[in-house]
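So, chain A:
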Amino acid sequence: MAILTVRNVNKRFGGLKALDDVNLEVQPGTVHAIIGPNGAGKSTLLNCFVGRLEPDTGVVDFDGVSLLGMKPHEINQAGVSRVFQTPEIFGDLTLVENVMLPAFARRDGAFRINGWRPVLSETGIRELAMEMLRDVGLADHAQTVASQLSRGDKRRLELAMCLVQEPKLLLLDEPTAGMARADTNNTIDLLKVIAGRGITMVVIEHDMHVVFSLADRVSVLAQGTVIAEDVPERIKGNQKVQDAYLGGAHL
Partner candidate 1 sequence: MIEKHSRRGDLLLLLGFALVVAFAPTIFEPIGGGYPDLLQKFAIYGIFAVGFNILFGLTGYLSFGHAAFLGVGSYTAVWSFKLLTMNVLPALVLATVMGGLFALFIGFIALRRSGIYFSILTLAFAQMSYNLAYSVLTPITNGETGLQLTHGDPRVLDALFGVQHGDGLPSTDLFGMSMSGWSGYYFCGVVLFAMFYVSLRIFRSPFGMMLRAVKSNQNRMNYTGINTRPYTLAAFVISGMYAGLAGGLMAVTDPLAGAERMQWTASGEVVLMTILGGTGTLLGPVLGAGVIKYFENIFSAFNEATLMDVFSFLPETLQHGAVAITGLFVGEGWHLTLGALFMLIVIFLPGGLMEGVNRIKALFRGGLRRGEVRRPATMTG
Partner candidate 2 sequence: MTRRTITRRDLLKTSAVLGAGFAAPMIFTRGAMAYTNEPKGATVTFGFNVPQTGAYADEGADELRAYQLAVKHINGEGDGGMLATFSSKALKGNGVNGKKVAYVTGDTQTKSDAARASAKRMIEKDGAVMITGGSSSGVAIAVQGLCQEAGVIFMAGLTHSNDTTGKDKRANGFRHFFNTEMSGAALAPVLKNAFGTDRVAYHLTADYTWGWSQEGSIKKYTEQLGWKTAAAVRTPLGAGDFSQYITPVLNSGADVLVLNHYGKDMVNSLTQAVQFGLRDKQVNGKDFAIVVPLYSRLMAQGAGENVKGIFGSTNWHWSLQDEGSKAFVKSFGKEYGFPPSQAAHTCYCQAILYADACQRAGTFMPSEVGKALEGFKFDGLGNGPTEYRAADHQCFKDVLVVKGKEKPTSKFDVLEVVEVTPRSQVEYPAEMLGGELGPFNNGTA
């Protein structure tokens, strides 16, 4: 059965209908891409998954539990991690601290005063964090302050922060936005490795190169509604999708 089920989700902003009866099913262990032109409602939809926005009507079920009405931290604790369009990291903390923190959140839950034992003594968590940093290739900079990183490295760091939580579902909002080609390719490779570990991913992406290298399945969103859903190869040839993209310049 699907790990993420979205049924008949509607969302209005004033007069604007941002999501119009959206339906979506994400199967466990797959990479599911959501594409669509600007303003199609991709980010709005993603925000409905993580508790940032509440749909007006509809159902969002994750692993058999409704996500509606849950706060962002509760959704994360349920197993959903998110990567933002602009990397959201802890700029004042070191890289290793950035990764240890989500690991603590995984181990200790949403709130626990762990105020006496030094972080230095938390060797298990520390090693886990270092391993994640190695995975994303940042282990050499473990003691650097995160705000010093390049944008691409920040993205890797953010990925490490999500992965250390061993999420059941990883949401990525344009993970390669604003990156140079080399960085993009590195990121794709990294995401492939992650996918290879069987982590379910939902990726919002503009860059079709990224989509077709990664996705097992693609949903196309236009004007707030899903106009097509299929495997990547077939999406390419879909007329409706071509139209939505104005003659398919991107394809």
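Quick note on the criterion: contacts are C-beta pairs under 8 Å (C-beta built on N, C-alpha and C of every residue); 3 or more make two chains touch, one makes a residue touch a chain; residues count from 1.
How were these picked? Simply put, all candidates are chains of the complex that A comes from, given by their letters.
Please read all numbers here as calculations on a predicted model, not as lab measurements.
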Pick from 1 or 2, the complex member that touches chain A: 1
Residues on chain A engaged by candidate 1 in the complex (per definition of touch): 50, 71-74, 76-77, 81-82, 84, 88-94, 97, 100-102, 104-106, 108-111, 113-120, 122, 143-145, 147-148, 161, 165
